[in-house]
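See structure below.
Missing here is one protein chain; the remaining ones are kept as they sit in the complex.
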Amino acid sequence: MIETILLTIGFSAVLAFFIGIALAFFSQKFKVERDPKIDEVRGALPGANCGACGFPGCDGYSEAVATGRAPTTKCSVGGSATAETLAKIMGIEGGAAEDRVAVLLCQGAVNKTVSKGQYSGIPTCRAAKLSTGSVKTCAWSCQGFGDCTKVCKFDALAMEEDGLPHVNYDNCTGCGLCVEECPQKILTLVPRTRVGSIVLCSNRSTVKASVIKTCKVGCIKCELCVKSCPEGAITMVNGIPVTDYAKCTSCGICVQKCPTKCYKMLETDVFGTKKEVPVMEEAQA
Amino acid sequence: MMELGKIFLLALLTNNIVIMRFLALCSYIGMTSDVGQSIGMGFAVTFVTVLATAATWPIYHYILVPLNLTFLQILIFILVIASLVQLVEFYLKKNVPGLYSAMGIYLPLITTNCAILAVTFENISFKYNFIQSIAYSVGVSLGYLLAMVLLAGIRERMKTSPVPKFLQGTPILFMATALIGIAFMGFSGLIK
Amino acid sequence: MKKLYSIFKQGIIFDNPLLMLMIGLCSAIAVTTNVSNGIGMGLAMTFVLLFSEIIISLFRKLIPSMIRIPIFIIVIAAFTTMVDLVMKAYFPDLSKSMGVFIPLIVVNCIIMGRVEAFASKQNLASVIADALGMGLGYTWVLIAIAAVRELLGNGTLAGIQIMPASYQPILFFILPPGGFFVFSLFISLNIWFKKRMEASARNRELVAKKEAA
Amino acid sequence: MKKDMTKLGMTLMLFASLACASLAVVYAFTKESIDKQSEIQLQASLKELFPQATAFEPIQGLVSPDPNIKFEAAYEVKSDMAPLGLAMKATGPSYGGAATLLVGIDLHRSIAGVRVMALNDTPGLGMNASSPTYYVDKTKKVTFLGQFNEKFLTDPFEVKKDVVAITAATISSRSLTKIIKLAGDAAIAYMDQKAISAPAENGASADAGTDANAQPQAGGK
Amino acid sequence: MSIRTFRGGVHPPERKDRSQGTPIERVTSVPQVVIPVNQHFGAPIQPLVKVGEYVKAGQKVADAEGRMTVPVHASVAGVVKKIEPRMQSNNTEGLCIVIEPKDPPEGESAQDYMLPLDPFACSKEEALARIRAAGIVGMGGAGFPAHVKLAPTKPISYVIANAAECEPYLTIDERALLEIPEKVVDGVVIVMKTVNAPEGVIAIEENKKHAIPYVQKAIDENPQVKAGMKIRIQELRTKYPQGGEKMLITAITGRQVPSGGLPMDVGCVVSNVGTLCAIAEAFREGKPLIERGFTVTGGACKTPKNLVAPVGTLVSDLAKAGIVEIDDQSLGKVIFGGPMMGVALPSYEIPVQKNTSGVLLMSEQEAVQYEEDTCIRCGRCIRACPTSIFPALLAIAIESENYAEAEKIGLLDCIECGTCSFVCPAHRHLVQRFRVGKQVLRALKQKEAQNVR
Partner (left out) sequence: MSDRKMRLSSSPHAFSPVDTPRIMLSVVIALMPATAYGVYLYGLPALGVVVTSIAAAVLSEFLFRKIIKASTTVGDFSAVVSGLLLALILPPSTPLWMVALGAIFAIVVAKEFFGGLGANPFNPALIGRAFLLMSFPAAITSWTMPKGLSLAADAVSAATPLNLLKQGNALTDVAKYFGANDTGAFYRQLFMGFRSGSIGESSILLVLLGGLFLLAIGVIQWVVPLSVLASTFVFSWILGMDPVLGLLTGGIVFGAFFMATDYATRPMTPYGQAIFGIGIGLITVLIRKYGGYPEGVTYAILIMNTLTPFLNKLRMKKYGFVPPPKPAKPSKEATK
């Protein structure tokens, strides 16, 4: 018995010693130089692998960042915090990415708009738009099949009873996947801290009557907002009033004047449910 | 030769390592989301299994048996296989980067692939000689490859199927395997 | 104590290695043709897990990280061999019917995973709780699967005739495909259960929030 | 660098030695029991076949005529000094790999009983051969192996005709039957040789004769 | 003469008998015309007239530079009332010029046609310029500029007149063959001269056999044929999509247009009957493409007819004028084009365009809609697909968003003929899926190209 034990110990000791040495040796010898920064960057990324940065997943992006082929601000999921960390790792001054959220530029709920016909076909926005132009009489309206909700990786978009996707601003990371997916291109990314007025309509029709016929909450091109703005911050661009946020003081006059109520305040009407209302003074300054 | 063919076919079909013997399920479930991937993994396993057999069989018969240390079998075998995988990985990474990028990424997963260890144990317990052991290990690992590819094919198909919610994900994969198993029962007795 | 209990509970249900983490599956289906095998395998597994975790936890500061994997393997392999030897010596029938699956405990991902992720970082007490939780979590699932398969496929439980003699066993259940079948249903059941738990937790949170507001 | 490596090697060595040492201890403790286990099992099975037996004397020199079937051991069974029969431990291929059977042959040239020592066939099908509750004849409660009891080796051994097969496991049934038949024939040859060898010395031809008989049996399945 | 055809295809119920027997009726007076500015496949063009301006019939009202552009002409003499976006027959709003007919000032002609041009005395460039100036586009469906098509860069061996008219319901080409075969033959001759082709083929489906003698007579009487030009009639099996350009070429010549290629790659030019007539008119009369023939039919149309009306005529105006009687109660679907490839529109207040070959007013019973069931993998679509692109597998590839595989199967080779959707027993929206798939695939490719750059 003692012999067995001794033999075992001797044998295993020799074997293990060699294996240990061999492992250590080979790991040195065959070491492939890999920039430790890649791992560091990878560690700092959120790992959602959403691909919003335009690279194949977080791994691809981290490699691109570490080799200097990509800016540190591309990760919209991680937002500015990640951008700063990455910048720190890469040793450059961080151009912090703006923390943005998606906003739907259409209020054309099912009861506010007129449908063009009885659509039957593949129930996706893209297919419906391709086959019918637009399922609603407004060619710029939300198609309401929720393509955007299907691509959202963060559970931030949901179709609700009114037939429109609603953004949950707590979850939205501003990755922009929905913006890209929307065939109508009526989703846009707005900085989370932005304040001021915004028109929630994309109808670019120049024929006033047609807007009135098609939608109860569409911009009818009355230009009351443009005329009423004391700061002159609103101009019509391509058939749609656009607010210049450098001038906008969030006075709310345009919102009051708008006859179809398609003008909204970002801080109260759009992000309304959000608790931390952005600090106004800061934005003004 | 017939004998070797029999060993090979038994291991490949009748006693398919995954479908009939439930080994290597982790990678079977994990690595079959596309056919190319499963083929890569399958060949990596084949390669390592044959290598492992070639290494462990002589160790057992020419070292452990004479020294009367057969009880160290488990420990020695796993160490040998682990170091082997590691070495192969190092080697490929450094010298054959093309192959490494095709196969090497699967190597770390292989260390804990029970199929390989099982083969080396069974070579001993079935009292196979060296050539038979190699035939057996090739059969088993190609059987693994076969199972992987078959499931990958069905999985590809199921991507668009309205599988009931409660079965989505892993459960339906096992269900598919169960049905493949039923089909494979047809091989039973085919090779005696 | 409460913490230890929660670690234990985690392994039994929420992080159940078989149903939730889906690791160490191979043996779960292979040996569950009857309940005694399930018990044997489960306990063998628990034993190896427990002692490996204890040893690793005790020596965790002495293990250089570079060769930690080989050391883990050595420790696990040693305990596995012990179990194998003991089984062979005292439960020869059981050992025979489980065949290669006892030695294969050594590559069971559960053990490696727990050792690497838990034991090498935690103190002895939590390690024991974890090992017991995981081990018993593994065991109960094995027994449950084995019970279903043996009862339906053979009409017995642990070798004792349960079903009436007129019962015609559905052999499917003890054949390999039946193993996959039962296991598949088990996982789906558990996923459903987990989802319900999560949903109720979320509901509770919501209610709490509403009340607070 | 080198120091590092040595240190790592040493650490690993330490752990390995410790592990192996403890293993060796366990091994030493269990070894006897493991060896004994198989012996105990064998003895128990032998005892079951020949309840009156008092001694099992291993005998050598029995060679299987079929290369696929091996005789691992053979015992002359004796009660006190009187011979009771022969027990053969034979291994041959079955459906799921090697199957080892213990076949007892009594002096009447009939089978005293068959026990399964190792079998890896399909559970629920081929494995039923070793099940004590699986009856090929449900009314008489005869198990698959039970039907061989008291069957003369001169009787035909054709499965599905003379031997009731396990349902849906014809291959297992055939392979097992073949092992039993082969072992039995060899045992009888030995007995013939021995029984005749006491008074006269012409066992060689008898041996050859039974071998010749066994051959077609092995060939035709 | 053997009857030729291609592999695959289906034979949907023809339903041509409704309008088959009614001679072409010319619509002359309409209350207004709404002329879409962009009616062709290619770069957009801009209006040249202003609101309030007086225009003559045949006067160019919109044009732009560029190879892939085609001018648009006023189809009636009158005053431009409005220039604004209106719903077009492709289901989108596009800029339209609304003209209210008004008699010209005393002494002036209401017409502003070009001078006739002898196609056999002018150069090829002159001929092409004339075809462009006449605003001729492919009148079969897509609206591909004719002057581009007739300027092939490869040698042409066949000019094929597409008189297959394989779409169910539509009969306008059939009537044209019966009533004005000489114009069709003239068109073929002109095109043959323009592209310098040795042989002309008029392809007619079996179900229009009765038109063959008329066409044959027209051929025999054509002076150019008498002078040695070779034109023959080819009878084709009645099968959809026999009139698809690619299928037609394969049926007649046995050649296959290579993937991503054009008919000219296999030495063919295919022109629709309407286009050929328009070309003939453009040369012989100097008349631009301001009128077109089309079939108004369908279950909700009480008066199935073959009409020739000014481009821009609203179907609703035809109904108001009593030229077409529409059963509003049973009307379920309005389709511009044939039932297999036409576009469903929300109303019939839509102008007839240069490429409108028919207006289908389907009754509720005809316009049945089916819920999409799961694919049962019967393989009917695979057998029916004229381009052998395995629609069932293609749909699966698209659904699983495997666009690389989809492209390999042949997504971009789909001609959207609708055969697969027609035969599908589970009523899967296959064609629609492929259309969306094509769009996505093209977008992906574009993105990839950008990334590479």
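Order of writing sets the labels: A, B, C, D and E. Residues in every chain begin at 1.
Here is the rule we use: a residue touches a chain if its C-beta (ideal position, glycine included) is under 8 Å from a C-beta of that chain, and two chains touch if they have at least 3 such contacts.
Just so it is clear, the structure is predicted and the values come from calculations on it, not from any experiment.
Asks: Going by the contact rule already stated, which one of E:V225, E:A426 or E:V440 would touch the omitted chain in the full complex?
Replies: E:A426
Asks: Among the options E:D17, E:E108, E:E221 or E:D373, which residue touches the chain absent from this view?
Replies: Missing-chain contact among the listed residues: E:D373.
Asks: Have a look at B:G5, B:G36 or B:P164 and name the one touching the chain we're not showing.
Replies: Final answer for the missing-chain contact: B:P164.
Asks: Who touches the missing chain here, C:L50, C:L175 or C:I191?
Replies: Touches the omitted chain: C:L175.
Asks: Can you name the residues of subunit A that touch the chain not displayed here?
Replies: The list for subunit A reads 115-121, 127, 130-132, 135.
Asks: Kindly note down the residues of subunit B that lie in touch with the hidden chain.
Replies: Counting only subunit B, the missing chain is touched by 149-150, 153-154, 156-158, 161-167, 172, 175-176, 178-180, 182-192.
Asks: To test your reading of the contact rule: which positions on subunit E touch the chain that is missing from view?
Replies: Against the left-out chain, subunit E lists 10, 12-13, 91, 168, 246, 250, 253-261, 265-266, 316, 328-329, 331-335, 337, 339-349, 360, 362, 367-370, 373-380, 382-383, 386-390, 392-393, 409-410, 413, 416, 418-419, 421-427, 429, 431-432, 435.
Rule of thumb we're sticking to: only the chains that are shown with their structure count from here on.
Asks: So which chain is farthest from subunit A, going by the mean of the CA atoms in each chain?
Replies: Most distant chain from subunit A: D.
Asks: Using CA atom means as chain centres, which chain is nearest the centre of all the protein shown?
Replies: B
Asks: Ranking chain pairs by how many C-beta pairs touch, which one is first?
Replies: The largest set of C-beta contacts joins the chains B-C.
Asks: Can you check how far apart subunit A and subunit C are, centre to centre, with Cα atoms defining each centre and the answer in Å?
Replies: About 42 Å separates the centre of subunit A from that of subunit C.
Asks: Hey, how far is the Cα centre of subunit B from the one of subunit E, in Å?
Replies: Comparing mean C-alpha positions, subunit E is 60 Å from subunit B.
Asks: Between subunit A and subunit E, what is the separation of their C-alpha centroids in Å?
Replies: 43
Asks: Specify, in ascending order, the residues of subunit B that touch 2 or more different other chains.
Replies: In subunit B, 71-72, 75, 79, 83 touch at least two other chains.
Asks: Got the subunit A residues that touch at least 2 other chains?
Replies: Only 4, 7-8, 11-12, 15-16, 19-20, 23-24, 27 qualify.
Asks: Help me check something: in the complex, which residues belonging to subunit C touch subunit B?
Replies: 22-30, 69-70, 73-74, 77-78, 80-81, 84-85, 100, 103-104, 106-109, 112, 175-181, 183-185, 187-188, 191-192
Asks: Per the contact definition, I'd like the list of subunit A residues that touch subunit E in the complex.
Replies: Residue positions touching the partner: 54, 116-118, 120-122, 124, 126-127, 130-133, 137, 139, 205-207, 210.
Asks: Spell out the residues on subunit E that touch subunit B in their complex, using ranges where they run on.
Replies: Residues 374, 396, 399-400 of subunit E touch subunit B in their complex.
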